[in-house]
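Every protein chain but one is kept in place in this view of the complex.
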Amino acid sequence: MTAKRSSPISTAILLVGAGYCLLPVLWVLIASSKSGTELFSTFTFAPSTHLFGNLADLTQYRGGLFWRWMANTALYAGAGGLLSTIVSAAAGYGLAKYSFAGKQGIFNVLLAGVLVPSVVLAVPQYLLLAKLGLTNTYWAVLLPSIISPYGIYLARIYAAAAVPDDVVEAARTDGAGDFRIFRSIASPLMAPGLVTVFLFQFVAIWNNFLLPYIMLGDDKLFPLTVGLSGLLNQGASQPSLYTSVITGSLLSILPLLALFLTLQRYWKVDLAAGAVKT
Amino acid sequence: MSSSSIRRRSVAPYAFLAPAVLLFGAFLALPIGYAVYLSLRTVKVRGLGLGKGSREQVWAGLSNYSKAMTDPDFAASVLRVAAYGVLVVPAMLGFALLFALLLDSPRARATKFARLAIFLPYAVPAVISSLLWGFLYLPSVSPLYYVFGKVGWEVPSVLGSGSVIYAVANIAVWGGLGFNMVVIYTALKAIPTEIYEAAKLDGCGEISIAWRIKVPVVLPSLIMTFVFSLIATLQVFAEPVTLRPLTNTISSTWTPLMKVYRDAFTRDDLHSAAATSVILAVATFVLSFGFLRLVQNRAFSQEN
Partner (left out) sequence: MQGHRGLRRAALTATALLLLVASCSGTESGPSAEGTKPAENVKLTFWTWAPNMDKVVAGWNAKHPEIQVTVNKQDGGDPAVTKLLTAIKAGSGAPDLMQAEYQKIPTLVSADALADISKNLGEGVAGHFPETVWKSVTLGSDAVYGVPQDSGPMQFYYRADIFKQHGLTVPTTWEEYAQTAQKLHAADPKKYLGTFSANDPGWFVGLAQQAGASWWGIEGESWSVSVDDEATLKVADYWGGLVESGVIANLPMYTPEWNAALNNGTQVGWLSAVWAPGVLEGNAAATKGKWQMAPMPQWSKDQPATGNWGGSATSVTSQSKHPAEAAKFIEWLNTSPEAVQALAKVSGIYPADQPGQSAALAAPPAFFANQPDFYKVAADTAKTARSFTFGPNVNVAYSAYTDQFGKAAESKSKAGFTAAVRAMQKTTLDNLKSSGFSVK
């Protein structure tokens, strides 16, 4: 049983990596316990006692606007992630389990969406949504977040790997329609993979900045990223609200941290499943 | 696996794809088309340009493209991003592979903790992670410089002109390491353990198992992470933009996307911005095209 012997070097390298990744997060934790003056005057990693004061300040900012941002972000990421997962699952299943004219072409075009950076799309998207009168509404952020080339790509891989053809054929022989097979047979089989797609898109929307930044004028609709950036960029004649930004950053990471911890086993992102499972 | 996909002629696959295609059309294809249209137009102002009707949109032909191609700022930003990519992609994927192999190794301890810790940065938006690292980079608020000061080292600012590219690269590596590690780790977990038993009987050590069996098996995943990292590199934007107010060394056209942003939003010239974006998208396409083909052949070979 030599393999069970632990290797201090391997463990040490892993811990160094973990330390590197935790360093800035640890810093936010400590910095959010400091008062505005201490932030710029005491040793960076010296904690202080103002965490609750900072939380209270942040909560009081414009009548609890921060928590509104938190709820908005949850809405954008939750609803957007969910709809995106459904759309991706259907598309991925269609691509993986059917052969039809134009299949490869459609897939290539959908995937090419990855190539176009969001900075490029932001203004045309704004101009088009403005024609529908949807800018500065929840829809302006929600609708463009639903389409995810990555999500479709992953869903196609999961459908190919998790839904055996003979199961589909058997159901069809029993007289089940295409949609019922997808809903009752394929979706449950794909479920663990779809949770990953959901998480993937949830995080992407949670972290999105530019789209909501362009689309929204009303700060009651802001997600966290845009709201916090506003606290930081107050213009030259106003001091930046550093303590509130830092405390807010900490709070904005916590929900994702909780999500990671509870759904850790779904973080299996198999980008090339077909190639290994022969 | 023998392939017998469902080959019935039906509308079903089109119905499954319809929502995605519709949304793609509305929120990606249409805006892209619009951007291409804008790239061929320009605004002409008359006189002082004050008051109504003093500006109109006219056809510009390819002049926006030739302007972008001959702009020295654009060329400089492209070269900078190439250098940045050479730093970021190998470092990020190299460390991701190393940590994934260590997590998979039966001899490492504290793997659960390390896995979560290394994955954690993925949860931090780029805007916020750049702010955090910004604090750690600035000498008078940085713990690292505090330590250097105590030891008596004179360390120049990381945000100085020579090293700022490393400062930005570090943030990208920090943010992307965990996700790529999970991708590779997932592929490692899919390897049947019997293979290792056989290798051990043949007298292979941990390192040689890792190098001879594990790395070749996760190669497809590595290729995929490479393609996606490459695309992300070409689109680097949020990190340098957030660091920019902290230093003199990041110009407004530091990366190609920053130039797009400056043209569109600071200079209010959507047309130049659109032309630069089209060039950028085509370049990204050309660069990743070969890899994408490779990936399709490998990843989806089982379906047909």
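Lettered A and B in written order, each chain numbered from 1.
The working rule: contacts are C-beta pairs under 8 Å (C-beta built on N, C-alpha and C of every residue); 3 or more make two chains touch, one makes a residue touch a chain.
If you're wondering where the values come from, they're calculated on a predicted model, not measured in any experiment.
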| item | value |
| --- | --- |
| Sole contact to the chain not displayed, among B:196, B:265 or B:289 | B:265 |
| Absent-chain contact - pick from A:32, A:135, A:208 or A:225 | A:135 |
| Sites on chain B contacted by the missing partner chain, in the whole complex | 43-52, 54-55, 134-135, 138-141, 160-161, 244-253, 262, 265-270 |
| Sites on chain A contacted by the missing partner chain, in the whole complex | 36-37, 39-41, 62, 68, 71-72, 74-75, 78-79, 81-82, 123, 126-127, 130-131, 133, 135-138, 188, 191-192, 194-195, 198, 213-214, 217-220, 229-230, 233-242, 263, 266 |
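Basically, only the chains that are shown with their structure count from here on.
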| item | value |
| --- | --- |
| Geometric centre distance via CA averages, chain B-chain A, whole Å | 15 |
| Residues of chain A defined as touching chain B within the complex | 3-7, 10-11, 13-15, 17-25, 27-28, 31, 39-40, 43-45, 86-88, 90-91, 93-100, 103-104, 106-117, 119-121, 123-125, 127-128, 143-144, 146-147, 152, 156-157, 160, 165, 168-169, 172, 178-179, 182, 203, 206-209, 224-225, 228-229, 232, 245, 249, 252-253, 256-257, 259-261, 264, 267-278 |
| Of all residues in chain B, those that touch chain A in their complex | 1, 3-7, 9-10, 12-17, 19-21, 23-24, 26-32, 34-35, 38, 95, 98-99, 102-103, 105-111, 113-114, 116-129, 131-133, 135-136, 141-143, 146, 174, 177-179, 182-183, 186-187, 189-191, 200, 206, 217, 220-221, 223-225, 228, 231, 234-235, 237-238, 257, 260-261, 264, 270, 273-274, 277, 280-281, 284-285, 288, 292, 295-296, 298-304 |
